[in-house]
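Of the protein chains in this complex, all but one are displayed in their positions.
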Amino acid sequence: MKRTVDVSVPLGPIHPCFKEPARVKCETKGEYVLSAEVELGYMKKGIERIMRGRPWQEVMFLAERVCGICSVIHNMVFIEALEQISAISVPERAALLRVIANELDRMQSHILANFSYCYTIEHETLGMYLLDVRERVMDELERITGARVTCAYIVPGGVRFDIRSQDVLHLRANLAAIEGEVTRYMRMFESGPLIGLRSKGVGILTREAALEAYAVGPTARASGMPDIDRRLRHPTYKTLGFTPVSRTEGDNYARIMVRFQEVLESIAIIRRCLDLLPVGPIRGGGIPGIGEIAYSGEAPRGELSYYIKTDAAGRVVDISIQTPSIMNIEACCHYMLKGVPSLADVSSTFVSADPCIACTER
Amino acid sequence: MTGFLYEKDLSAMKYVILTSTRHDRMVREIAAELDIPQIKLRKWMLDHFDMMLLENLPARYAQGKIARESETPVEKDLGAGLYTRAIPLLNWSEMERIKGEVYTLIREGKTENEAVMEGRNMIRDVIQ
Partner (left out) sequence: MNVLQSVKNLVRSKSIHVAYVDVGSCNGCDIEVLACLSPRYDIEQYGIYVHNNPREADILLVIGAYTPGWEEKLHTLWEKIPDPKVAIAVGNCPISGCLFNRPHSLIDPPVSKHIPISAEVPGCPPRPTEILTAVLSVAPIVFKDYEVSKR
């Protein structure tokens, strides 16, 4: 009698498709994945433990280095939480500049995620096109903030540098180019028959499962939950008036398409910011003081929330960071990977959730 | 000789995850509600959950508490959804059995409060 052998297949920690170390252990029946679990511990630096008892000036830089890909939003959420604690107001120009930097960061992060996915399903051409567009976005980010990654652009009461008029021209010109290219690549992705075969109907995350694991960001929005976007509750974003993207399929294809559409949406938001940009100061000033707050913002991967408790000198007494990747990877490994038809789809499904292990473990 | 080539003891790393502020608060709340010593609950979690689930526990707990509000009073007090779906301390069939026994107790004339307390004892027995 033929016996079906159930095998546990470990992927990682070093894997050609994973940018970061994580170990995915899949219980399989043949190639059919029955369940999966993730083993971490390769990136645990203990940032929250380092942060405790340090002045905010130091914690600001540590917060930024929780995640190198979405560093602007970590900076923004931490600083805005401090501003909420101490009632520091921000000039309007600075608030809009923050949004611009944040949206540029979101664009590069989404493009990088889509690159990783295309690279994982072996569509290297599209991947390289996307990586090329990403360099344009990085240029703009560097021109405005002064650094490609970890730029520490946002400070309490404002931002570090103003945007010059020639930068605005550059930004508008580059945005037009990026929009054209991303639209083209999005159509390529939409119409590619082999991409469709590898992506459609693979790694489905239902709305119920997304709710249960509390999936956030593009992962949840691809499963039909548009109102999960924290930007809808942000005062500056409210004035810009945008509608979050959402799809209902919940498969790999939907997640990548949501990211493509969000890149285009970010371009529209930046344009609106540039139109509205008033003349005025970029730094109001203010000193963080004593208080306690739980504050959230929308990172490229979803809801990022900080719990901060400070003392009168502005030292961080207690801090806890909940990054979006925690929820998304959990949703990915315990719901999406269940029932994935082949092992080749495990890595692509894992990458489609845009996992960021550095965030997850801190 | 058979042995795992790459497997190593992860409990130290898992414990580090459980010591963050959010996790600590969550463990304290659950331990207080079920009346289990915290150290035992932590140990149980380390033994039964994988690292990703451990990291996600506070978010799931928050979500589970919201979902709990829409349950029937007995199930809400017992945490039927919370301790099976959000924080998988028990599996579904065990929870069904406990719920059944609690409903039987209520039919036999106990007050809801006493019955729920009995139910919590049963949950505690399953965990320990």
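Structure notes:
Should a chain be cited, it is by its letter among A and B, assigned in written order, with residues numbered from 1 in that chain.
Definition applied: a contact is a pair of C-beta atoms (placed from the backbone, for glycine too) under 8 Å apart; a residue touches a chain by one contact, two chains touch by 3 or more.
These numbers were taken from a predicted model, which means no experiment stands behind them.
Among the residues A:9, A:149 or A:188, only A:149 touches the chain that is left out of the figure.
Mapped onto subunit B, the interface with the missing chain covers residues 6, 8, 12-13, 16. As for the chain not pictured, it touches subunit A at residues 13-16, 18-21, 40-47, 49-50, 52, 58, 61-62, 65-69, 71, 112, 115, 128, 131-132, 134-135, 138, 148-150, 356, 358-359.
In this text, only the chains that are shown with their structure count from here on.
In terms of their C-alpha centroids, the spacing between subunit A and subunit B amounts to 31 Å.
Across the interface of their complex, subunit A is touched by residues 6, 10, 13, 16-17, 20-22, 50-53, 55-56, 58-60, 62-63, 67, 85-86 of subunit B. Interface of subunit A with subunit B (complex): residues 10, 37-41, 44, 46, 48, 211-214, 307, 318-320, 322, 326-327, 329-330, 333-334, 360-361.
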